[in-house]
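Left out: one protein chain. Kept in place: all the others.
Note that the chains take the letters A and B in the order they are written out, and that residue 1 is the start of every chain.
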Amino acid sequence: MSKLSVAKRDDFVNMCIWRGDASGGSFVDYKIPVSETQTVLDAVTWVQRNVEPGLSYRFACRVGMCGSCAMMVNGRPRWTCRTHVSKVIKNNQIRLEPLRNLPVIKDLVCDLSDFFAKWLKANGRFVPTATREHPVKKISPLSRQRQAANAAIECINCAVCYAACDAVEQYPNYLGPAALNRAWTLVNDVRDDGKRERLRAITADGGCQCCHSQHGCASHCPNELNPARSIAGLKQVAVTAIFKGEV
Amino acid sequence: MIRPHQKQPLWLAFAVHRMSGIGLALFLPAHFYILGTVMKDTRPLDTFLHWSELPLVRVAETGLVFLLAVHCFGGLRLLALEFLPWTPYQKTLAALAASLALFVAVSFLLNGI
Partner (left out) sequence: MPGLRLYLAQRISAMVMTPLVLTHLGVMIYAIRGGLGTTEILSRTQGSLLWGSLYGLFVITVSIHAAIGLRVIAYEWFKLSGLLLNLFAILVGLGLLALGGQAVYTVVLA
């Protein structure tokens, strides 16, 4: 049963929103009216439209498909469009901050450049072996490798896992769960030709060995992916490569 | 001290593994020292071992046995996670490791009474 099921028109919720930029900031309180099935994105939008037009935040699809609205909600990284106020409210308050582990631009907007740079650094890019002249390679969706790739392929780069990860916080070079998860899908793509460079990337300083298997990534991924599982797979690949002398 | 994003079972498993490792690392030099020096002359060790029969000391020893067991079984869980075929039952394995460690520690405690 929703905690706000007996809400009346003049019931309010306190939004405690981080305001500031790269040089610093602080939390500011905003009282917003409650409504049923209100999401945290609804709430922050209400603040920006009715109280504080200068509040900066990101969103796009508002239906849980793009991942743009990711923020720290009461200390946990979530998609605000898919988070009901009633489910996360604590002492009639919701605390909103920009995603952890990323530099802040302004208010709830952070700079995802590092996140994407690491995606490339982990060689998260498919390297083709065939051209349009070749016949289409037949790959069974039931093959072990294709199933492994498919299980991890639906990442939309929302950076929730990156924000949830303590290893990312501790190791500035650490590629992070999303980048390594993508590398894993390519390691399992039999058509891909970038395996040697990718192996070097995932075993270098900041590679898969930084992961402590805390599963912050898996427990917070809104798409229910499991980067921890992908990274465990990469560790096996890495260790095999050491014994084969490939690394 | 534990932040909201850390309030999930496998982070707790990590924390237990780290804390038990630190506890063992701090205990080990003392353990080695006692075995390496006191053992030379049987009288001091007998006095020491007699002192170690005090209930509080026995409880502390049980705690140390638990630390070793939980670090070992938690470590086996990690080795399985990293080197064996993946299983989705990670939380169950963490629970199993903790339970086995508790079993070993209580066995030690009860066998000494």
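The rule is simple: a contact is a pair of C-beta atoms (placed from the backbone, for glycine too) under 8 Å apart; a residue touches a chain by one contact, two chains touch by 3 or more.
Because the structure is predicted, anything quoted here is derived from the model rather than measured.
Peer 1: Kindly state which of the options A:18, A:59, A:126 or A:171 is in contact with the chain not pictured.
Peer 2: A:171
Peer 1: Suppose we count only contacts with the excluded chain; which residues of subunit B make the list?
Peer 2: 18, 21-22, 24-25, 28-29, 31-33, 35-37, 39-40, 42, 45-46, 49, 53, 65, 68-69, 72, 75-76, 79, 82-83, 104, 107-108, 111-112
Peer 1: Provide the residue numbers of subunit A that touch the chain removed from this figure.
Peer 2: 170-171, 173, 203, 205, 207, 209-210, 235, 238-239, 242, 247
In this section, only the chains that are shown with their structure count from here on.
Peer 1: So, what's the distance in Å between the C-alpha centres of subunit B and subunit A?
Peer 2: Roughly 35 Å separates the two chain centres.
Peer 1: Under the definition above, what is the set of subunit A residues touching subunit B in their complex?
Peer 2: Residue positions touching the partner: 74-77, 100, 163-164, 166, 212-216, 218-220, 229, 232-233, 235-236, 239.
Peer 1: Which residues, counting only subunit B, touch subunit A once they are in their complex?
Peer 2: Going by the criterion above, the answer is residues 3-6, 8, 10-11, 14, 78, 81-83, 86, 90.
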